[in-house]
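The complex is shown incomplete by one protein chain, all other protein chains being positioned as in the whole.
So, subunit A:
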């Protein structure tokens, strides 16, 4: 493990906004070398780890119009540096909501202080926003107004060395509530014949915790391994997790031995669980596109969209992006459901349907004119996939369910748990021919 030599916050062209040296071992103009390297490639081919001829390694991430870059001269643990940079961005977000060039400029004093407090000699120190807030009292400016949470004064020093670093003592709410959001994203790639080439569910449980004191929470899921560990017959639909990851507050050994999820939650919003299921899913939507070239200057699309989930569910804000030739013009659309927009900048048309019931199918017809001078990339659109975005509330593809959430605190108050489910598109793509 080696320390980071310096951190730079740069604008997207590589100009330095703020920099901080931690170890006196870098030439002063090192960012210029980085800048030159940055110009050699575009954003997509540029690897996020680079080495220059002198042996300095540059590790960087992009966020909005900013680049957060670190330089190190030793064989560093680059995953840890990436994680740290993402954490830095997170902390900055807590301070100014929108982390971009302008907010960095407006708040340079706070940024300096944070960089001073979060790293010492290049090694990560305290990185929890709630603790850092106690060290840094300088006012910060947000680009947009956001209600400032009430500040309470408490013993900071106890905080830094506290065993439960993610929660402070003495939190009080009038009404004790906790909200669970189960969000599943479906990544699916469907071939030309409607066959599923790849499907994967990425799920997460987001928690908004508004509980007083130091409560201990116990969460029960329809986890197949749990039922088996209990020697019970699995209920109708139990989920078999391929892999599951927890927030640092969860007692991992408890889960490992008994498959029980038990934790003292941080205050406010956090991600409790993330999981991945590698199961074969039937496509929720299928889309057929029939392309007819009426003449050299006219192309017609017949798009048929069908939903395959149960009739009692409804998908909201469905948007189907169908690629069209890059030089198409004068669109004419006909459909009985929803509305269609031509998006030349995306080389696609977008068919949006506010509500799409289960087991329904809709049709849409589109005609484009094509100029007589053929664009060199005219046929490229057939290689591009159809993209779909949607949201289906009260529904999880995997069948994931929260069976119970028990909340216990010394003071013995009653707390209300709320659970919501939603399925969203991840990377939902259908290949055209």
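Keep in mind that, in the parts below, contacts are C-beta pairs under 8 Å (C-beta built on N, C-alpha and C of every residue); 3 or more make two chains touch, one makes a residue touch a chain; residues count from 1.
Simple rule for what comes next: contacts and distances are computed from a predicted model.
Set against the options "Proteasome assembly chaperone 4", "U6 snRNA-associated Sm-like protein LSm1", "AP complex subunit beta" or "BHLH domain-containing protein", the UniProt name belonging to the omitted chain is "AP complex subunit beta". The chain not shown here is touched by just one of A:83, A:230, A:308 or A:341, and that residue is A:83.
Only one residue in the set A:129, A:246 or A:413 touches the chain that does not appear here, and it is A:246.
Of the listed residues A:45, A:295, A:372 or A:414, the one in contact with the hidden chain in the full complex is A:45. Of the options A:61, A:350, A:367 or A:402, the residue whose C-beta touches the omitted chain is A:61.
Contact between subunit A and the unshown chain involves residues 1, 3, 13, 15-18, 23-29, 35-36, 39, 42-49, 51, 54-55, 57, 60-61, 73-80, 82-86, 102, 105-106, 108-109, 112-113, 116, 120-121, 123-128, 135, 137-138, 156-157, 160-161, 163, 165, 187, 189, 197-198, 200, 202, 242-248, 252-253, 255-256, 271, 274, 276, 278, 377, 380, 383-385, 426-427, 429, 431.
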